[in-house]
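Just passing along the structure, written as structure tokens.
One chain of protein is taken out of this complex; the other chains stay put.
And now, chain A:
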Amino acid sequence: MSNLFCSSIGRKLLMSLSGLFLIIFLIVHLSINLLLLVPDNGEAFNVAANFMALPVIKFGLQPVLALGFIVHIAYGAILTAQNNKARGNSKYASGNKTKEVMWASKNMFVLGITVFAFLAVHLVDYWVPLQITHGAQEITIGGVTMHDTYGLVKETLQNPLKVALYIIGSLGLAIHLTHGFWSAFQTLGASNSIWRKRWTVIGTVFAWVVSLGFCVIAITMFLS
């Protein structure tokens, strides 16, 4: 078992597991964000978002999440570099005309970079003022003082450029997930000719629900 992660399938296993972990994070993230749509001036959202301030989350779970991102990004880069090397230096003059191959599956690295660029902006917008500098405004709800995360979101999303960027990031994520979701299960070996179709359908629906969910929230906040 010790040299599992030195093998190609072992490295892919890391991509698969970290990817599935990040998918779970997306579900949590979207669930909380949906509270932004509750018309109570952000009270529900602020209380929910405040769970991030809990020490067990901030110092316990957050590093695990960061590790998930780092493993996924680092191994994505390593595998891509190895694969380019395995492809060789001489390219086909007549290109590649194989049909029926999903575009996303051949461009996961580029899509990953799109999502990563979005992630960097997203961290600067929210994670830094809420977790590091504590530059965000404060608000007291039910006797508990917390950051006014809702106010911060509203302020950020007044900028149409930011809204556009968030939509592009979400769409990049959707396309990344349409391949990534079923591919994760294929790598785990939890697939066959029947389940491959099921995972693909589930993954595609999931990808667009998550992506359009984030888009709808961004647009609603911009218009409100």
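The rule is simple: a residue touches a chain if its C-beta (ideal position, glycine included) is under 8 Å from a C-beta of that chain, and two chains touch if they have at least 3 such contacts; residues count from 1.
Note that contacts and distances are computed from a predicted model.
Of "Glutamate synthase (NADPH/NADH) small chain", "Carbohydrate ABC transporter membrane protein 2, CUT1 family", "Succinate dehydrogenase/fumarate reductase iron-sulfur subunit" or "Branched-chain amino acid transport system ATP-binding protein", only "Succinate dehydrogenase/fumarate reductase iron-sulfur subunit" is the UniProt protein name of the chain excluded from the display.
Of the candidate positions A:39, A:95 or A:142, contact with the unshown chain belongs to A:95. Within the set A:79, A:141 or A:168, the residue that contacts the chain not displayed is A:79. The residue from A:18, A:156 or A:187 that touches the chain not shown here is A:187. Chain A residues in contact with the hidden partner, per the touch definition given at the top, are 1, 4, 7-13, 79, 82-83, 85-102, 105-106, 108, 179, 182-183, 186-193, 196.
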